[in-house]
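Note that this complex is displayed minus one protein chain, with the remaining chains in position.
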Amino acid sequence: MNRRIKEKIIEGFFFLNGIIVIGILVGIFVILVRNAWPAFHDVSIGDMIRWPNWNPDAYTTPTYGVLPMLMSTLMVTLGSLAVAVPVGIGAAAYLSDVASPRVREIAKPVVEILAGIPSVVLGFLGIVLVGPMICKLTGRYNGLNAVNGSILLAVMALPTIISLSEDALGSVPRSYEEASLALGANKWQTVINVKIPAAASGILAACMLGMGRAIGETMTVLMATGNAAEFPGSFLGPVKTMTATIAIELGEVAYHTTHYYMLFVVGLMLFIITFFINLAADVFFHKHTRAH
Amino acid sequence: MDNKIRMKARDVNFYYGTAQILNGINLDIFANNVTAIIGPSGCGKSTFIRLLNRMHELVPNARLEGSITLDGSDIMADAVDPVEIRRKVGMVFQKPNPFPKSIFENIAYGLEINGTRNKQFIEDKVVESLKKAVLWHEVEKRLHDSALRLSGGQQQRLCIARCLAIEPEVILFDEPCASLDPISTHKVEELILELKKVYTIVIVTHNMQQAARVSDHTGFFYMGKLVEFGRTEDIFTRPREKRTEDYITGRFG
Partner (left out) sequence: MKAGSLRVIEWLGFMALRACMCFVVLILVVVFYDIITKGIGIISWEFLTQPPLDGMTKGGIFPAIIGTLFVTIIAGLLAVPLGMGCAIHLNEYARDNGLTRFIRMAIRNLSGVPSIVYGLFGVALFVEAAHFGTSILAAGCTLGLMTLPVTITASEEALKTVPRAYREGALALGATKWQSIWGNVLPYAVPGMLTGAILGISRAAGETAPILFTGAAFFLPDIPNSLFSQFMALPYHLYIMSTQHHNIVLVRPIAYGTALVLIVLVFTLNLAAVMLRYHLRKKGIAHGQ
């Protein structure tokens, strides 16, 4: 009997570990909501959307318009995906269908290493490398802008997109490929017309996760996009994303003021956006694994 | 000639989720006999044998009705610890599954988890079990080699030795020769005939010659039901049921 009680206690201990994980997720959400809540007393949701700018330190009436930063985040994210999606899928297709085993042995660690570079290092390179390059190409005075951020975010999203897309391509049954080749299609036609479509939902999930990473990424955009508070005008102008806004202002804000609560509103928005992106990625993944 | 009844299954129904795997099984297992369970694949014979030492509980959504007794006491009762049952009712699996440890450690493991600390006792028991499993002469010089380096047949006899070391009363064999070559199979069969002098044995097999060679009683399972149960010689020479006859004469299955 003693033994059974001991087993129960051990099982209970591991169960507790699982419960803690739920506690953390719920805790993050609850704490974000609780700290964001007071903001809605001071600022209406209508104002948050209507106000054209985010200016908490204004002398007369501070404004908390979230549209500029939403727009900024959207711009750098889409910009990064414009690079990362085609390159990522291309590289994944190369790894899964073109590369010899020996090349793959070398190329796969490259992707892993790329994933391991701390974002602050990439942000630093945005300042010292990408920025000056953009200046030279465009003749502008300042290279810290949305394009710079997009390029760096593309680098951050690439490893996710490549490795997950490669997994998706790899899980397409060999019989599809063989059927296509046996019909006289060449390898390229097979990759384009059979394999990539068959892996589409998995590749889509990979891109969603890459997008989630790009939206939530802080240091690179904080360092490389210029952080101007105005409404973003063009890709060559400075932008200030949601993550960068929190990173810049949370350090200086007085605790428990409207401004402080508003930063939690921004955090809550990020949490919800990434939550739904991950959910969508999940749905696509399941669709992919069910299909194969 | 029939010995006393060791285990009894009464009105056993078994489900995975909503799918019914076994339907109204009534079967007796006699002491110091070999009871063979035969039938086409998917007939529920492996599922049945796993009930006898409550290994079915490892699978989620499993549900059991009816009773199974060992020496008259219900093994499925809530108050009964499955661990106790498994120490009395040992099992040898379809695929040899030695642990990736040395030969010695494989056998010592069962003793250690049962709380045996005495080194000398463990050493003696390892030797004794290996001798009983007729493996001793093949491995005596390399007891501390990895068990994974043994051949398939040797691995299976090691698994039998491992099972013997904890002195069970009943041993369940789940298609023990399914992955073995004919020579290894022959050795395992001889071993089973030897072991039945001391133990009660249940063997699941898809090989009818094997059932005929080693068993005293045979049960024929088909689609989750026990179609026929009786003395092996009767089943193989004078089956009462048409389906049994069809199966043992190789007309289906």
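Quick notes on this structure:
By letter and in written order, the chains are A and B; residue numbering begins at 1 in each of them.
By definition in this document, a residue touches a chain if its C-beta (ideal position, glycine included) is under 8 Å from a C-beta of that chain, and two chains touch if they have at least 3 such contacts.
Computed from a predicted model, the values in this text were never measured in an experiment.
Within the complete assembly, A:113 is the residue of A:82, A:113 or A:137 that touches the hidden chain. Among B:39, B:110, B:153 or B:239, the one in contact with the hidden chain is B:110. Here the missing chain is touched by one residue of A:39, A:66, A:93 or A:134, and it is A:93. For chain B, the residues in touch with the chain missing from this view are 53, 55, 58, 60-61, 83-84, 86-87, 90-91, 93, 95, 97-100, 109-110, 113-114, 148, 159, 162-163, 166. Annotation for chain A: contacts to the undisplayed chain at residues 3, 6-7, 10-11, 13-18, 20-22, 24-28, 31-32, 34-35, 86-91, 93-95, 97-99, 107, 109-114, 116-125, 127-129, 155, 158, 162, 186-189, 191-192, 209, 212, 215-219, 222-223, 243, 246-247, 250-251, 255, 263-264, 267, 270-271, 274-275, 277-279, 282.
Here is the rule we go by: only the chains that are shown with their structure count from here on.
Chain B has its Cα centroid 54 Å from the Cα centroid of chain A.
Residues 3-4 of chain A are the ones that touch chain B when the two sit in their complex.
Across the complex, chain B meets chain A through its residues 81, 83.
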